[in-house]
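Omission of a single protein chain aside, the complex is shown with its protein chains in their original locations.
Residue numbering begins at 1 within each chain, and the chains themselves are lettered A and B in the order written.
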Amino acid sequence: MTRPMAEESKPHAMVSMYLTLMRTSIITQFQYRAATYFYMIGMIVEPVIYLVVWSTIARSHGGSVQGFTPGTFAAYYIVWMLVRNVNIVFAPFFWEWRIKEGNFASQLLKPVHPIHYDLGEFAGGKVVVIILWLPIALALALVFHPSLDPSVLQCVVFFFAIWGAYLIRSLVLWALGLITFWTTRASAIYEAYFLSELLLSGRLVPMQLMPKWAQQLSWAFPFRWTFAFPITSLTGPITQRELLEGLAMQSLWIGVGTLLVAMVWRRAVARFSSVGG
Amino acid sequence: MQQPSAESGVVVEDLCKTFKVPVREAGLKASLSSLFHRETRDVAAVDGVSFSIQAGEVVGFLGPNGAGKTTTLKLLSGLLHPTSGRCSVLGFEPRARPAALLRQITLVMGNRNQLQWDLPAMDSFELNRAIYRIPRADFVRLRDEMIELLDLGDLVNKPVRNLSLGERMKVEIAGSLLHQPKVLFLDEPTIGLDITMQKRIRTFVADYNQRYEATVMLTSHYMADVQALCKRVIVIHHGRILFDGELASLADRFSLDKTITARLADGEEVKVSAARSEIAAATSKLLGERDVVDLTIEDPPIEDLIERLFSSEQRP
Partner (left out) sequence: MQGRDPHRTGAARLALTFLRVGVMNEVQYRVNFFIQLVQSLLTIATGLTALALVFSQTDDLGGWTRPQLLAVMGVFTIVGGMIRSVIQPNMQRVVEDVREGRLDFALTKPADAQVLVSVRDVRLWQLTDVGVGLIVLVIALIQIGDGVGWQAIVAFVGILAIGLVAIYCFWLMLASASFWLVRMNEVQELFDGVYRAGQYPVGIYPGWLKYGLTFLVPLAFAVTVPSEAVTGRLTWQAVTVAGATTVVLLALSRWFWQRGLRRYGGASS
């Protein structure tokens, strides 16, 4: 009666798993459209504040600050919204909850590395978010009149750059969240991380408006490749060289992130398995 | 890839698991310094346990809360690493959690939910299919079999959050067995469920064991679960094995006393313990002396039984 079950081949199984994860999360997200819209309304406010403040400054300075006009600011912050929505990933704060609820233990018992769940699930959510973003972007465009004129190459790079940003943030924050296995009081560390990110990523203002030293410092961190680069890859001003440079830097940070996750993960599991959930 | 041999079930040799428990001190200074350095003491949750279980066997794992049952199951499923000693499941060492082993085992915990809370179980099943790489045809066959055996009907199409505790447990079990595991670790699978639901799950586990010759390790607080499913029981207390053998001999050896509960006409309740051989005498004495309206005779609860087992083994 019993027979060992056949297995699907590995690459095919991986693709199938990701598709299923994405499908599952799309269903969930659509089920809660209202909640998702709530969330997005909350998210609109942040870029709108920045946009209003900087447009006000640009106008009071005869139309532009450091080459940015209200129109280019509008383009920056409307694209900002999409980039921000795509680079939201599983947050370090939730690891504690995940371990406490036992979700983590049950994931450990599955024959797949748990990071795949988060990558697949959040990627699925993005599909919904992008669809919901379109009408919001349209409305904001009508109000703020962005000036946006990307080349074909820019559009192509932008497409890859937002997913690059998604991967970098997923990996780095995943590795950071694993700190939870050593202490549950790491929230101050996470806050410090997010603060550095806010200041050195282009989230607050375009990099060009930052002091020179901050712009240089930002090269040492993954942050600018997850905000400023994907945004300006579409809005400009950006040279062809900078576009390729950005993609290269993103690949580098995806590599670093993967390495980080692999290293910390092994220790975290060893820690979990010695102290218990 | 290592192929597990058909005979190998579960083998445990001198298994120990020690936890470091933080010693909490009161006061601001202590709690501040505990941020950096924690004083701990060792607690042995599993303390030199050895047993082996044949493939296809169903074994009940008994013991009071905190005896080390769950810890043992977690060690066997690779969630915890042993402090010393060794264990093997289907010929694999669980601590490395090799995918080939994980594909053949399952751990079901009565109070945990592994399904997607907001979605119908059907979607979670689909997810498990992808994760365990179950070929479509096998998946559909197994899924429909589970739906029928557990009488799931339309439950799999409702969001899990809308199910009752018992219904949730049934879909949970179905989801945990879709990959047709050869070893089942069931930790309190019937906790909090009503009698009918307990029975249903019991029958199902027995059926699964028969059908797939699966090895089952089961912990439960309900003696009925153990009686219905397990010929053999292992009793564990304070991390040590106190008894390992036929269930029948356990009951004979330790369940000497029964409890007589009598409700009197004035509403008072009287409890009397008596050895098996003296039940008749004690009952008639009670009936003769008091004004009894209702009377029940019961085996002592499993906790009492084990407690007695524990104390009798400890004293020289």
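Assume a residue touches a chain if its C-beta (ideal position, glycine included) is under 8 Å from a C-beta of that chain, and two chains touch if they have at least 3 such contacts.
It should be emphasised that the depicted structure is a prediction, and the values quoted were computed from it without experimental measurement.
The hidden chain makes contact, of the residues A:Ile130, A:Leu199 or A:Val264, with A:Leu199.
Contact with the chain that does not appear here is found for just one residue of A:Ala35, A:Leu138 or A:Leu259, A:Ala35. The chain not shown here is touched by just one of A:His61, A:Lys100, A:His145 or A:Arg266, and that residue is A:His61. In the full complex, subunit A contacts the hidden chain through residues 32, 34-36, 38-39, 41-46, 48-49, 52-53, 56-57, 60-61, 65-66, 143, 185, 187-188, 191-192, 195, 198-199, 204-205, 209-211.
Criterion: only the chains that are shown with their structure count from here on.
Inter-chain centre distance (subunit A to subunit B, centres taken as mean C-alpha positions): 42 Å. Taken in their complex, subunit B has these residues touching subunit A: 19-20, 35, 71, 74, 77-81, 83, 95, 97, 99-100, 102-103, 105-107, 109, 112, 114, 116, 118-119, 123-124, 126-127, 129-135, 138, 179-180, 182, 211-213.
Taken in their complex, subunit A has these residues touching subunit B: 1-2, 5-8, 10, 13, 16-17, 19-21, 24, 27-28, 31-32, 102-103, 105-106, 108-112, 183, 185, 270, 272-277.
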